[in-house]
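Take this structure, written in structure tokens, and hold onto it; I'll ask about it next.
Every protein chain but one is kept in place in this view of the complex.
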Amino acid sequence: MSAERPPEERVIDLGVELGPVRLPNPVLVASGTFGYGNEAVDLTRVRALGGIVTKTVTLEPRSGNAAPRLHETPSGMINSIGLQNVGIERFIAVKLPELLALGVPIIVSIGGRRVEEFQEVARRLEETSGIAALEINVSCPNVKEGGLEFCQNPASAAAVIEGVRQVTRLALWAKLSPNTSSIGTLARACEEAGADGLTAVNTFVALAVDIHSRAPIIPSGTGGLSGPAIRPIALAKAREVVRHTKLPVIGVGGIASAADALEFLIIGARAVQVGTASFPRPWLAAEVVDGIGRFLREEGETTLAELIGSYRDPRA
Amino acid sequence: MSAERPPEERVIDLGVELGPVRLPNPVLVASGTFGYGNEAVDLTRVRALGGIVTKTVTLEPRSGNAAPRLHETPSGMINSIGLQNVGIERFIAVKLPELLALGVPIIVSIGGRRVEEFQEVARRLEETSGIAALEINVSCPNVKEGGLEFCQNPASAAAVIEGVRQVTRLALWAKLSPNTSSIGTLARACEEAGADGLTAVNTFVALAVDIHSRAPIIPSGTGGLSGPAIRPIALAKAREVVRHTKLPVIGVGGIASAADALEFLIIGARAVQVGTASFPRPWLAAEVVDGIGRFLREEGETTLAELIGSYRDPRA
Amino acid sequence: MSSTDRCLPKTPSIARIVSNQHLSGGIYRALLRMADDWGPSLPGQFVQVECPPREAFAMWRPFSISRFRAERHELELVYGVVGLRTLRLSELTAGEELCLIGPLGRGFEAVSGRRPILIGGGRGIAPMIGLAERWRESLPDGRILYGARSRDLLIPIDDPPYAVWLATEDGSAGFKGNVIELLEAAIARREIDPATIALYACGPNRMLAALSVWAESRGVPCLVSLETHFGCGVGICAGCAVPVRPRDGEDAFARYRFACVEGPVMDGTRVEWEGVAE
Partner (left out) sequence: MSSTDRCLPKTPSIARIVSNQHLSGGIYRALLRMADDWGPSLPGQFVQVECPPREAFAMWRPFSISRFRAERHELELVYGVVGLRTLRLSELTAGEELCLIGPLGRGFEAVSGRRPILIGGGRGIAPMIGLAERWRESLPDGRILYGARSRDLLIPIDDPPYAVWLATEDGSAGFKGNVIELLEAAIARREIDPATIALYACGPNRMLAALSVWAESRGVPCLVSLETHFGCGVGICAGCAVPVRPRDGEDAFARYRFACVEGPVMDGTRVEWEGVAE
């Protein structure tokens, strides 16, 4: 009789390389949906995660937008947080050490109104050590000044990436907006500007109206739609990004189960991020890691690499 | 004592004018989601509808796309019908007379691959009588040839409208794609090209993958996402269209109740279309008509005009 | 217009669960009490069911009418638990209500002058029993061929209207093999003469495809009840299209038929099975 382990016990290495960044597994938590990353420590097996993307940090502290900031919609949620954050100084002094102590790759999401602001934030982070990558949020739909311009205009997104590239050797992921006709063009612009990875996608511009008061439910008007509702659109966008660049792609949008994450990996994303689904179940991302391992064993796949990009594209 | 009727019995005229088109009420059924319009006759009070937009008709008959053509997603549905239709000749000979006999405004949706094809279809319809308007489908994401080009490129959409304008005096509604960075620009281009109304929006490009076979569930790859999932995004898009043009706007996307329809009317749409929600409940659009009347009475509004555009836009 | 078109209902019906019973291997039978004026219906027709809970499922889903006892106003559905809706259905208990539309579509109608051979695969056996009951008087020489993967997946059939011949893939009950092999064996033994029969089948699309190919090669009429992904069930979404070989003179449009209104029972020998999902 053979000494082989039964297949269900085979341990599959879920480690994955995204250019210069190596992650223990391909499941991260998305920016702005896991606090700074340490808040949910008591609610999930944080060490099981492939990485944590922090809430977007800006140069100055920001108080964020007025309430209500959230509104539930069919299978989704509109948010308008407005990048509430403590600012880079306090982030580096207080949050970052706590985060790095967690023992999982930390990707710091950075935001700003102007290229110089992004640069300054990146410069400060360049002086720290232990960060796995920076995710450049050129796609927040909820910041009045400049936010949407960056999304829709490949040139201004590229200018941000290029600017940040000049001031840091850290790996740079560009977080792309889906609110564009051609996310492929946007992706390519960021690639040429020096990004090391592309995160696709941020939220979709969305509106909900209170039919009695006739005012928007989110006081500032539109917000960003996230959650399972957007998954099929996000998946189509992520696939476009994969087709248009050679960079590693990190898929995000509506992932709420291992099966959802697998769809993104199959179409060629090298990693995924769980966002809104952490709100009701902060432990979900860790469960997705388990689920991916189980799936690979069941399918008889021996490495994650076999799965990634295994999509049978009818256009190919 | 006063002879006034109690408020709940007041009859409110729901009639609405969209440029040259007058509708008995603002609730239509959307193209492709009510057959040609006569199939559901036994399933709803057809005469209660504000109008019927037919399935998109093309010059030649089309057999449509391979199965499966539908896939359910969270609060939504991906479809790739591929404009299956009988072609303009049989449409005029067989379907149109039946439709016109229903006694509700009939809006014929037309499609094509090239400007000339749209023109030829419009020319044939110009020779008939009784049609309330043409809806120009420059936004179907599921037709390989040219489909998506029209969506994303205001110039080509405008060329179609302009071309059709030359061959018919019928009122023209341009059906806009949401798969664009700036639907306002697209809207303005169609307005300048001679459209009389703008229908916003068609479906969102979306993808779902079978994780076992690694193939897309819809054989051709992507399809169009519709249903309640898209409503918040569609509403934001419709509002953009309202802000960018003076034309009457017909709102569509995820409407599944009177409350949903009211959101569109409040942000300034002069009419709405019910699409996917008719599939489980073919009688839903008729119920939406009732619900709007009830709401106006409850809110003490005397005309539909008071409701339309009553949005308190924080940007205004 | 066929006789069934006239059955199109004007409003959704409220059905009350009389019983909801586990049969075998994930298959259940629900008995529903319908309004007094519901029906008439044919086996092979279907109903669109609003599976509870209402808030969870936007779309309704099709279930074949396995039989309808007009005297008792009782509709019988046989269903397999494959996903969330059917799981929730299986949890319903007597007295609870379901909302549905129907009867819808075209059911099985007899090919005149031919001995009926009814073929059921898996849960597809249910409408075949209903059909046999209907035809037992007028077409008494019918047979039922019932195929399943193994003995423990068989649905019990009480008092079958026609003789039932069993086939299981693993041979754990009846003939070892599939229903086509069973059919061939019966022909070989001269128990069935292909020149005088018509096939009526319900089961997995894969079985229907194989059967249709076989029937065409033998010149046997073959009506099958097809399952595709329905969006509406009433002919307004174009989602359920089934590719068929157009007859001479028909244009491209005729290539696809709507399974919900032009089916679900169709001439299997005209279906382009490669274009039908399994």
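Per-chain residue numbering starts at 1, and chain names A, B and C are given in the order in which the chains are listed.
Here, a contact is a pair of C-beta atoms (placed from the backbone, for glycine too) under 8 Å apart; a residue touches a chain by one contact, two chains touch by 3 or more.
What you see is a predicted model, and the numbers here were worked out from it, not measured in a lab.
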item	value
Visible contact partners (per top-of-document touch definition) of the missing chain	A, C
Selected from A:Val16, A:Ala256, A:Val272 or A:Val288 as touching the chain missing from the view	A:Ala256
Residue touching the undisplayed chain, where the options are C:Asp36, C:Glu55 or C:Glu71	C:Glu55
Where the missing chain touches subunit C, by residue	53, 55-57, 84, 88
Contacts of subunit A with the absent chain, listed as residue ranges	32-35, 39-40, 42-43, 55, 60-64, 66-72, 75-77, 79, 81, 84-87, 90, 227-228, 256, 276-283
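The rule is simple: only the chains that are shown with their structure count from here on.
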item	value
Chain-contact steps, minimal, separating subunit C from subunit A	2
Far-end chain from subunit A, centres as C-alpha averages	C
Chain nearest the global centroid, as defined over all protein CA atoms shown	B
Between subunit A and subunit C, centroid-to-centroid distance (C-alpha), Å	47
Inter-chain centre distance, subunit B versus subunit C - centres from mean C-alpha coordinates, in Å	36
